[in-house]
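A protein chain is absent from this complex, but the other protein chains hold their places.
Showing chain A:
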Amino acid sequence: MFIPVSPVSAPCVDYAAPGRLRRLALTAASPLLLLILPMALAALHGERLPGRIYFGHLAIGTEHALTWRGWISQPQFGVALWSEALLVLPFLSHWRLPQVQRVLVIVGFTFGAPILVSGVLWTLKPVQPPWSTPAEIICTVVAAAVGYRAAGTLPRPPEATAAPPPYVPTMALRSGQRAMFVTSTWSARRLLTSAVLAGFTVWNASRGADVWQLTALLALWTALEVAQARTRLQIDGSGVTVRFLWLPALRRTVPYPSVRFAEAMSEAPPGRYKLSTGVEGWGIVSGKGPALVLALADGRRFVYSTSEAETAAALVNGWLSRERQGGTASC
């Protein structure tokens, strides 16, 4: 029996508050480098610098007087504003998602690294050395790692302790009984998106684009879309795990303490459910049809399209009931 689509009734818990302002400040800091560093360079080495210097791939004129009007007429001012908006607006829209905030800190650091490297190189040597691009790439990778560390430890998500409600399907699991459920799904939409992105990536690389970051980003995006085209859902004693069959190292697990209960719905609930956690939750939705829906302790959902949603939901609730009603769940 499928349960009709209903809104998640649990209150959305703001567990992201600890460290949020710090993550916001770190995210917003990088684009400011684009304003501060050229100004500092011009102030310190104005006479030694050529008429035009490059930060990343952005040309900046140095002949302007050090006035506010002079600097806001520079192209980097607009770029910095756009970059700030591109980082801060997603942060604000994911105000309660510390995982997304950490990713934005990393993106910010990655964006700031080439600017910082260019600034340092211009300070040391007014003519750019031939190894400046490899130096930028290495520093970008290091900056991503530093960004991850700087974001700090993320707050722990809330945990559910109550047994599933009586109206959801529940499989009776005997004490000591072990069970696993496996199913996989295809997404034609993801495959199509991957093909289009792969085309863009090849086209961008073949035209000799000098912005390597764009090619790398497109390639990464393509790989992620391909990985999401075929996924496998596994339910066992450790929780509910989504694995990418073509990138098996990539997986995401919902541990049982994060789950309030599971439902089988005749179709995925409204909202955007993707690999990354969104406002409504996350998951893999491939077209219309039944879906396993987990009500999570933080008020969001996990959704996975499968024709065997009823069995999957019953097994999850079976695990939860046994664990939370004093059973001896193992495995």
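Everything that follows uses one rule, which is that a contact is a pair of C-beta atoms (placed from the backbone, for glycine too) under 8 Å apart; a residue touches a chain by one contact, two chains touch by 3 or more; residues count from 1.
Here is the rule we go by: contacts and distances are computed from a predicted model.
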Chain excluded from display, named as in UniProt, from "GntR family transcriptional regulator", "Electron transfer flavoprotein alpha subunit", "3-isopropylmalate dehydratase large subunit" or "ATP synthase epsilon chain": "GntR family transcriptional regulator"
Among A:F91, A:F111 or A:F181, residue touching the chain not depicted: A:F181
Those residues of chain A which, in the complete complex, touch the missing chain: 174, 176-183, 234, 236-238, 308, 311, 315, 330-331
